[in-house]
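Quick one: the structure is below, questions incoming.
Shown here: the complex without one of its protein chains, the others still in place.
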Amino acid sequence: MTLSILIWLPLVVAVLGVILGGKIAPKLTVLGTLVTLGIAISFVVRFKSGEDGLQFVTNEAWISELGISYKLGVDGLNVVLILLAAFLFSLSAIFANLREWERPQLFYFWFGIAQTAVLGAFVAQDLILFVAFFDLMLIPFYFLTGIWGSGDRETRVRGTQKLVIYTLVGSLLMLVAAIATGVLAAEQHDTDITYSISALQQLPLSDGSQNWIFLCFAAAFLVKMPAFPLHGWLPDGYKAMPLPALGVFSGVLSKVAAYGFLRIVLPVFPDASVHFQELLLLIALGSILYGSVMAFSAQNVRMVVAFSSVAQMGFITLGIFALNEDGVQGALLQMVNHGLVTVPLFFIVGLLAARAGGSEEIRDLGGIAFRAPVLATLFLIVSLATLAMPGSANFAGEFLILLGVFKAKVAFAFFASIGVALAAVYALRAFIKAMHNRVNPGVDSREVTFRDLAVLIPSVVVILALALYPQFGLEKTETTAKETVAQVQAKTGQLTADKTSEEHQP
Amino acid sequence: MTSALVTAAARGPHIDWAGLSPLVALAAGGVLVLLVGIFLGRSAKHVTPLLAIAALAASIGLSVWQFGESKSIISGALAIDDLTLTLNFILCATGIAAVLLSWRSRAAQVAGHAEYYALLLLSLLGMLVLVGAQNLVTLFVGFELLSIPLYVLCAAEFRREGSLESGLKYLIVGSVGSATLLYGLALIYGATGSTDFAGINDALRDGEIAGDVLMLSGVGLTLVGLAFKASVAPFHQWTPDVYQGAPTPITAFMAVATKVAAFGVLLRLFDVALPTISPDWGPAVAALAAITIIVGNVGALGQTSLKRMLAFSGVAQAGYLLAGVVVGTQLGAKATVFYLVVYAAMNIAAFSVVIARERASIWGDEISAFAGLGRSQPLLAWPLTIAMLGLAGIPVTAGFIGKFYLIDALVSGDYAWLAIVLVIGSMISLGYYLRVIAAMWMGEPEAASEPAAAGPAAPTVAGAPGAPPIMAGGSQEADELVDGVQPEVLGVAWLATAVILFFGIIPSPLFELAGKAGESLTGIF
Amino acid sequence: MLTTYGPAIVFVVLGAVIGGVFVTAGSLLGPKRAGSTREAQVTPYECGLPSEVRGNFRFGISFYLIAMLFILFDIEVIFLYPIAVQLKAFGTFALVETIVFIVLLMVAFVYVWRRGALEWK
Amino acid sequence: MNVILPFAEVGFAEAWWIQILKAVIIFLVGFTMVPLALMLDRKLMGRMQMRYGPNRVGPFGALQPMADIGKLLFKQQFRPRTSVGFLFAVAPAISMVCAAGAFAVIPFGPVVDIWGADVGLYGIDVSIGILFVFAFSALSVYGLMLGGWASGSKYSFLGAMRSAAQLISYEVSMGLSLIGVVITAGTLSLTEIVEAQAGMWYIIPQFVGFIIFLLAAFAETNRPPFDLTEADAELVGGYSTEYGGGRFAAYYAAEYFHLVIASAIAVTMFFGGWMLPFGIDPPQWVDPIVVIVKTVLVVCFFIWARTTFPRPRYDQLMSLGWKILLPLATANALVTAIIVVVTH
């Protein structure tokens, strides 16, 4: 069983759905995502931790004239993320099934394409293939948001335009950067042109080229995450997106960006990574603080979750650009954690809105826990996970990240810790305002149905499971994480060595 | 002199009829269509397009037969090589599409079927001559043979004022372009003493005329002349007006085929005749390309008429293509050819939908005519969607690969800054391409707004919001609203869409073709 | 060289002189009755009726048509002259070219005829 | 593009004073033929119509044209109020200039030795000879058009338009009709064409061409029966309605000048120029006389036709030009080309 099946299956299902019509498509999609999840699990099971390099490699020539290959593979960086993606898509598919959609076959068609694109981006081992999947991811969300999004048509269209244009702008820069990487690497090392990431790792670029290419890549990834100064599309985009799509968007697509840093930027542009480390850390810090503050002051539950994502992604970036093993490990773990909490959170947002007459404004909520203890409990668990309660996997993740940063840049670690505290504030604020207090007159407090639990229970179970056994991911990622940072650390080591030697010379 | 006369007299130039056959097919087709058409009367409506298609198919077939033979025929007047023939494939395919799209158009009916299709074929012949031209004289002849039938075709619907005006505008602007081009060619000839591309190159290589003012102004004027035709900014102002006014099938044809021809000749002229002085023209052309990309994309943003928008988008795309020429390498040539194919497919798909819609909607080619199309007529909406995505350069469409190839060529040709400009242009372009998609899939269908037109209180002021712009001359087909399927239009649209998707996923065959075409420009690397 | 054309200039000049003489003779030699020009002398002659014509009036489309046809056909005649001079020298090749050319010319001619452009209306 | 066309140059050019002298002489000879033709016109026509024609001024009325011209020159000058002054005045002169210019290429003989100097008995002999004639005769349309338009009169303008349409229509046929001659002679130079007729005058092999040329010449020179431009009944006086006095004389003279030129061209192209038939080889001083006599004969033919044929309708004139002469001339050119190549 190859990776090709994993990534193309959802597409096949999507096309089948279109052919078979709107009645069958929803069920078929759930089935498809579950099968995909099964395949993903099988890969994870068969994955040999502690081994160097890629596993389950597929490598075919795609456009041989340009040295582009269809190269897929799994290693420690993406093995867990594949699982996460497959899992979250299954959840969202079930989530989507709980609602009626206009022209459902089209909805699930785009949904399937999205899954293919995301999985493809995760397993692509060719730079251009990655870029292609990365760009492709957006198109389904453009349609999903524009056609089925919430809000009136105008805002919906504006939101989705903003979303796509912002993110594609980044992607297009990345396209130039990717091509430049391949071409310049071939030129500077006088070899045949190749875009295979592992091959490019062996062909480091000169400093000057690395720097501008790095910036292009970073721009693409930071927009997608989104990170603090580049998050302009986020409020409109998130508000407009339909919740199931938003769940995967926030849960998985942002991870693709973070994953991109690990997969491409650190190994291929080590010098530039070191060179721009502080800039990126600054951005990460900015995201954490800005995201937390905004989440705290947001008047809309959905936006609370949205801005908490900004903060969380800030943490992840922070971990990545700690440029050491701890940081990277933490970032990877945190990616999984954040993904796991996002989908249930947005689902809960949906449930809350359903109980508050369709409004997601905080002032329209309140006292929902009154008659819904199960919902309240589940929400609490998820909230606690979000705020990185000690004992949760998130805690482990954030701890590792902070540890990494602490080792690299103490000052940043200090300020980042503030973010941890703020997380508790906004998560609990949202929970309390929504579930407790006076019962808002507009609120109709009722318990979750069994159908709803089909989404909530699995996610909460997984969150809990990971809290108990965070090693599950960590041991798989360990080797690759080491490998990823090895080159960068060599550079930093050099730098510090240089510095120290300079200091020692009076 | 006398001896030269005698030797020439003894032989006369040798004519390779096999090599000439694709051209002969088109010329003969044109003549035949004209004659058959004027003697047939009413049945000409169906016979002439069929004949035209047969001629085009014959030309394609003969090109296939000649493919791979690289030769210079008629004492170096024409090059029948892979570049010419590849471009001929595109041209003839576009021609067939144009014929199919015109089948029910008012333009062909008003102008007379015989004339209409004959002019189309002759224009294509001009394009073919142009892309094969290896001599300044042939170049000019091709250029004019391309243009003059198009002027007439633009005005084909001569009962409608917009069409006539479009024709006249095109004529005036096009003639200024050709005069400028001609003056440039004259100066080049004066500087080098040769009208032959190879001769010019030799003269440039040997002599000290490389930096000659005469030569440089010649190249400059030539570039300007060709820029007019390829609608390269700042010589593009005519494009939206003419595109909007012309009958839509002709607009489609112009948008695609003219550009193919213009870039074919740009490639050959700059890369075969003038590569030696590329440091002189390179920066200028690059600057033009950059300006074109920005101007085209920015201009398209505010348009409400889809035809005008596509016109501006065409300007922008011309900028991308020009970038491929600037590089002056074989890679650049290949990328240009590749992108030309892709560009042709995308535009044909888009214009087919515009045509189908225009015939059915009172809104003509306004973007509002496409509102809700995704729901009411998904068969039409999909091709346009994919064409738009392709033009924007989204993966899985051939547009992505095309842009990729161009950027690749630019970066490896040390024009990374131009690649950035190209990308910035693409970013801007998202703004308007997505708008069309949004209108189709997220807009309210037309039915809701239609009563405004039908009702007695309908505002009659053209251009007033809410008024159908029939009076504005934008919707020429509107007076014969055809509801129902138009199988040939749909067929063209879907075929073009299939091409876009196919080459977006499996681009290798096209790479091979473009590669061969690029390699036939032997003067460069 | 251009000296070959010298006499032609003399001819043109002489023609101009004579033309000039003819044109101006009337005002020099003819009777002058200043201030007494009669109305009938300065109105356009229209068979005795007072002139009604004001500046631009329209005339038949046929004139334009003929003008265009002339431009096209006459220009094509121009092509025939060089080849006629060199026909013997180039032999069969030139003959074939001529035939092709004339056939195309005739196609255009047939077209024009058939479309009724040659009918004077 | 390696074909090298011969440039417009010719073996020799005389000294400048010889050039001027011979040009003046030839022009005077040519211009003398204008009144001659005018008188012939009236006398011959008179005879054919069973009357005397002018017979008062000079012997047999031979000086009548002089008297006419003199009379016209002394007329009062006036012009319509609506006319455009300068153009109105200049237009007749243009006609005159064009006629004079065209006359320059008519050959009256080969290069001869006059008192030790080589002199060509022609104004100029250039390699584009016949095209030169066409050029000037085409320009003469401007004379008519400007005159008609500048008159500011409906009839004048309509007459001018008609004459322009007529002129340009027949110009195509005229050009085509001479192609046969050019093919056979292989040159455009008029002297060379004459010399090429040493064996046989081209009227025999190019009879069809000759007929077409003749018909076209009628139309080109506005001679009856093709003088539709001044069809009195319809258009009053055509383009020259508003002209009187010297200016009318200029038009009138130019018209007869054109007639002389057309006859001379016919002589050159079809009647062997200064050659005599049956191998008679007279001394060189006879050559110009031969040409003049032949020309006068052709002029007589024109006059004969004038009295014989009725004037066609305008549309008949146009269809004759376009629908009969044009295809015929083309066919003639084609057949000539084939025969020449096959027999060459």
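Labels A, B, C and D are assigned to the chains in the order they are written; within every chain, residues are numbered from 1.
Heads up, the rule we're going with is that contacts are C-beta pairs under 8 Å (C-beta built on N, C-alpha and C of every residue); 3 or more make two chains touch, one makes a residue touch a chain.
As a convention for this text, contacts and distances are computed from a predicted model.
Missing chain, UniProt protein name: "NADH-quinone oxidoreductase subunit K", from among "NADH-quinone oxidoreductase subunit K", "2-hydroxyglutaryl-CoA dehydratase", "Multicomponent Na+:H+ antiporter subunit E" or "DNA repair protein RecO". Residue in contact with the omitted chain (choice from C:28, C:42, C:61 or C:103): C:61. The chain not shown here is touched by just one of B:175, B:304 or B:508, and that residue is B:175. Of the listed residues B:68, B:193, B:234 or B:279, the one in contact with the hidden chain in the full complex is B:193. Shown as candidates are B:85, B:98, B:118 or B:136; the residue that touches the absent chain is B:136. Considering the full assembly, B:155 is the residue among B:33, B:58, B:101 or B:155 that touches the omitted chain. Interface residues of subunit B facing the missing partner chain: 136-137, 140-141, 144, 148, 151-152, 155, 158, 161-162, 164-169, 171-172, 175-176, 178-180, 182-183, 185-187, 189-190, 193-195, 237, 240-242, 244-245, 308, 472-473. Even with one chain removed from view, subunit C keeps its contact list with that chain: residues 61, 64, 67-68, 71-72, 75-76, 78-79, 82.
Quick note on the criterion: only the chains that are shown with their structure count from here on.
Per-pair counts of C-beta contacts peak for the chains C-D.
Inter-chain spacing, taken between the CA centroids of subunit C and subunit D, is 14 Å. Distance between chain centres (mean CA atoms), subunit A to subunit C: 82 Å. Touching of two or more other chains is recorded for no residue of subunit D. Among all residues of subunit C, those that touch two or more other chains are 86, 89, 91-92, 94.
On subunit B, the positions that touch subunit A within their shared complex are 374-375, 389, 392-396, 400-401, 403-405, 407-408, 411-412, 416, 419-420, 422-423, 426-427, 430-431, 434-435, 437-438, 441-444, 507-508, 511-512, 515.
By the touch criterion given at the top, residues 5, 8-10, 13, 16, 19-20, 22-24, 26-27, 31, 73-82, 89-90, 92-101, 103-105, 123-126, 131-132, 151-158, 161, 164-165, 168-169, 171-172, 175-176, 179, 182-183, 186-188, 236, 241-242, 244-247, 249-250, 253-254, 314-315, 318-319, 322-323, 326-327, 330, 333-334, 337-338, 340-341, 344 of subunit D touch subunit C in their complex.
Contact residues of subunit C toward subunit D in the complex are 1, 3-8, 10-12, 14-16, 18-27, 29-33, 37, 41-47, 51, 53, 55, 57, 59, 62-63, 66-67, 69-70, 73-74, 77, 80-82, 84-89, 91-92, 94-95, 98-99, 102, 105-106, 109, 113, 118-120.
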